[in-house]
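A protein chain is absent from this complex, but the other protein chains hold their places.
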Amino acid sequence: MSHKYSFYNDYSEGAHPKILDALGKTNLTQETGYGEDSFSLEAAKLLSDKIQNPNSSIHLVSGGTQANLIVLSSILKPYEAVIAPKTAHINVHEAGAIEATGHKVISVDSTDGKIKPEQVLEQVKFHSDEHYVKPRAVFISNATELGTVYTKKELQQLSKICKENNLYLYLDGARLGSALMSKGSDLTLPEVSKLVDIFYIGGTKNGSLIGEAIIINNPKLQENFRYYLKQKGALLAKGRVIGVQFLELFKDNLFLDLAKHANKMATRLTDGIKALGYEFLTDSPTNQIFPILPNTVIEKLQNQYGFYVWSEIGKDKSSIRLVTSWATEEKAIEEFIADLKSI
Amino acid sequence: MSHKYSFYNDYSEGAHPKILDALGKTNLTQETGYGEDSFSLEAAKLLSDKIQNPNSSIHLVSGGTQANLIVLSSILKPYEAVIAPKTAHINVHEAGAIEATGHKVISVDSTDGKIKPEQVLEQVKFHSDEHYVKPRAVFISNATELGTVYTKKELQQLSKICKENNLYLYLDGARLGSALMSKGSDLTLPEVSKLVDIFYIGGTKNGSLIGEAIIINNPKLQENFRYYLKQKGALLAKGRVIGVQFLELFKDNLFLDLAKHANKMATRLTDGIKALGYEFLTDSPTNQIFPILPNTVIEKLQNQYGFYVWSEIGKDKSSIRLVTSWATEEKAIEEFIADLKSI
Amino acid sequence: MSHKYSFYNDYSEGAHPKILDALGKTNLTQETGYGEDSFSLEAAKLLSDKIQNPNSSIHLVSGGTQANLIVLSSILKPYEAVIAPKTAHINVHEAGAIEATGHKVISVDSTDGKIKPEQVLEQVKFHSDEHYVKPRAVFISNATELGTVYTKKELQQLSKICKENNLYLYLDGARLGSALMSKGSDLTLPEVSKLVDIFYIGGTKNGSLIGEAIIINNPKLQENFRYYLKQKGALLAKGRVIGVQFLELFKDNLFLDLAKHANKMATRLTDGIKALGYEFLTDSPTNQIFPILPNTVIEKLQNQYGFYVWSEIGKDKSSIRLVTSWATEEKAIEEFIADLKSI
Partner (left out) sequence: MSHKYSFYNDYSEGAHPKILDALGKTNLTQETGYGEDSFSLEAAKLLSDKIQNPNSSIHLVSGGTQANLIVLSSILKPYEAVIAPKTAHINVHEAGAIEATGHKVISVDSTDGKIKPEQVLEQVKFHSDEHYVKPRAVFISNATELGTVYTKKELQQLSKICKENNLYLYLDGARLGSALMSKGSDLTLPEVSKLVDIFYIGGTKNGSLIGEAIIINNPKLQENFRYYLKQKGALLAKGRVIGVQFLELFKDNLFLDLAKHANKMATRLTDGIKALGYEFLTDSPTNQIFPILPNTVIEKLQNQYGFYVWSEIGKDKSSIRLVTSWATEEKAIEEFIADLKSI
């Protein structure tokens, strides 16, 4: 890429150096394969401590789409469906991965990437008998695909409505680190964990080479989960590769520190862009922000920086997506704002 | 694991040090995601040179089961099936991954892990109309799950019978390196490639952390393959992780050198065990060998070494599986033989 | 059911007497099984004459959901999807039958049950690469689930936009008879057939015991279709049962005569209800009508007649669905209107 800097996403670089170091140090010990190595087991133990649920069942996989399709196909019966915001990754950006496992994604309108309890209830009522699919799970992401986050109260309400209506609540945490460390976030990791039946903590977008940790709190959903992993091609022969990384991310505070840095860089970008008088598509406190710029400005910026144009806003403007990461340097932020100012 | 040494498999260690080095050196460059990074593209170009097919389409994925299920579900229509030896990985050890994509695996008897042209023909004839599935692909592995390899003549004959009967020939090359470098192997990589429609070259069992390279020679099978990768959760956000590794494996001769070493260690084991008067389940020139030992001997060995008991041979004996790798040291071989002698 | 009369649907009775007669007369001849009997073959020939396409491929199945799931799973590759109006039977009332075959239904807003060319185009543009599903078919029904019909111009435009964008156009004709015979319909059966790649003509809702005729015009979609039928359990051992019925429906003019009667009864209902000052949810010229009545009136009507309450219209009113059929008697219509008047 010939840009000064890429704000395309939070997986443009490899892994945080500490993670590479850990892979190097553990490289030559002989380990059991397929996720039963000592690193993966230790990482699972460590994560169960962090979420404060000793009865959770934890499994490491290589990516987010893989996590989503395995989780949902494991918790839904053939006639059951998942309710999700229209903007959900599973509804738009996974090439039909969920439907390919046989399940309908029931999408509901959303402008901020979140779903409301009353929308869940409406779907439950609508799908009344065997001529319809049967809603059985609700999919949310935190942070959402639009950078927004759930408050504790919102998550509690969703959790409640799900329990009352026999729905599993599943949280896609590809950017959970960024959500937890966001300004004004009033949720901790154990709190998030307690409110959902199953979720995953994303490593790939938070400093790992690869890896997401699926955490199953609901005991009903734990049985024989490794069969699903194997059948979908998710049991890596060298599962240690992910185990070592999660161990490194969580043994001290690396996971949250990296998220904090990414958020800080995004906030600086937001502040700088706002100071220039621009508005935003959503109010994002996380590492994805969506400023609205004139198309003429966007064209000039594209010569210098990498980023996606997100959506048209009227005739002459568009929102763009800027993503920061653990690897984003302050210098890049400063240059971007200076360049935007000078256009 | 508390054994002196594990012969359980060829993925007990991490990656060859050169591969880790390459990951470190390339770590901080910003790259495009999802397999379109410069390393993956360069690796694909390099592999197409190595197989001498500039028109091939090459895709990197994280594991063998993933490769198998994506390839077969992409080349078969819903009513089509794949013919495979009874011992095939897809028939036994993938938790029904192929059937989970909707396709029958038609298994045929095999004692050495290989399939014969006449067996293919027999199945084509048997499946005569729409009350049966329609055979459309043949699955082989080289080396096979029993350590054996196909000769050039055998592969040519299979290739011919497949072409004559409108069947795609797919080769699972999880241990293709070991097959190519095995004693008396009369096949080169370009020759193997020319004789099959589609195959994969295994990295995981030959020195990588993760990674298999799917190579599609038949142009009919190339269209929109990335959709299958995405839908099955195989497009890694940081695809560079596999790209860098294949580049390192193939830019010089590392891939074959590592396979050569593994074979050499296996041959020493074989020779040493034969010298003690023991027989073998199959005649394996590759890095998996299957000596037949008295159960009493096996029990004692298990206190010192890690390995799988493979199959019962009469009442008092069993075959065991010993696997060597790029990381196996001569010392381990010598000790094993000495210990076996002293039992 | 203890109602005076049921307007629940157009499949409350068995078959038209002529159809039962035909089953009786042909009952004891010995025939080949699985749809290759002389009646099914003759019916297919007759239908290909009626649609004026000697190169069509025609298959008889037992029901509409079965037809839809077989057709769509046969024409879509695993990563391909079908675009449909939000109200489409496949999107709402088939318990996820299409998704169960692995395919996403991309739904677009619709208040009248129809889809517009620009909506198709919008979806094609939105689904731009392998991170999305790939739209490859458009599903329409005629008459729609809301009783409306496509004009010739509308169908031509849809057909054109599909061809231009490499999309198959599939028409669910569960109530095609009623659509063709509706007031002001400017489409003939051959014209409909020419404008779509594949469609089915519904027998069940137009006088048969069971049976729908799938008609494949696009030669690319014809290959090995019987494999799909068999695999989905749609090849009846006694396929003759459907063959005899379609032969009877189409050898003279029975199919259209029955539809004409159903429409006539619906029009009388509509006229009578309109004369009482009530409005309708949609402007339906076919055998399903949707008057809007005060909830208090609906409650009283429900004591005497069977029908579904369709949707809430504000606080105090709802639309109801009244369906007529080949078997509806004028007397029932007259009584209903009289009773409605007297409430």
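A, B and C label the chains in the order they appear, each numbered from 1.
Please note the rule applied: a residue touches a chain if its C-beta (ideal position, glycine included) is under 8 Å from a C-beta of that chain, and two chains touch if they have at least 3 such contacts.
All of these numbers come straight from a predicted model, not from anything done at the bench.
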From B:H103, B:R240 or B:K260, residue that would touch the chain that is not displayed: B:H103
Of B:L46, B:V92 or B:L256, the one touching the omitted chain in the full complex: B:V92
Given C:S107, C:S159 or C:T204, the one touching the chain that is not displayed: C:T204
Listed residues C:I106, C:L167, C:V196 or C:L235, member touching the removed chain: C:L235
Hidden partner chain, residues of chain B it touches: 78-79, 81, 92-96, 99-105, 130-133
Where the unshown chain meets chain A, residue by residue: 34, 73-74, 77-79, 101-102, 130-131, 134, 224, 226-231, 235
In chain C, positions touching the absent partner: 1, 5-6, 8-9, 11-15, 17, 20, 23-24, 26-33, 62-70, 94-97, 100, 204-205, 209-210, 227, 230-238, 240-241, 306, 327
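The rule is short, and it goes like this: only the chains that are shown with their structure count from here on.
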For chain B paired with chain C, centre-to-centre distance based on mean C-alpha positions, whole Å: 51
Inter-chain centre distance, chain A versus chain C - centres from mean C-alpha coordinates, in Å: 42
Gap in Å, rounded to a whole number, between the CA centres of chain B and chain A: 33
Per-residue overlap in chain B, given as positions that touch at least 2 other chains: 227, 230-231, 235
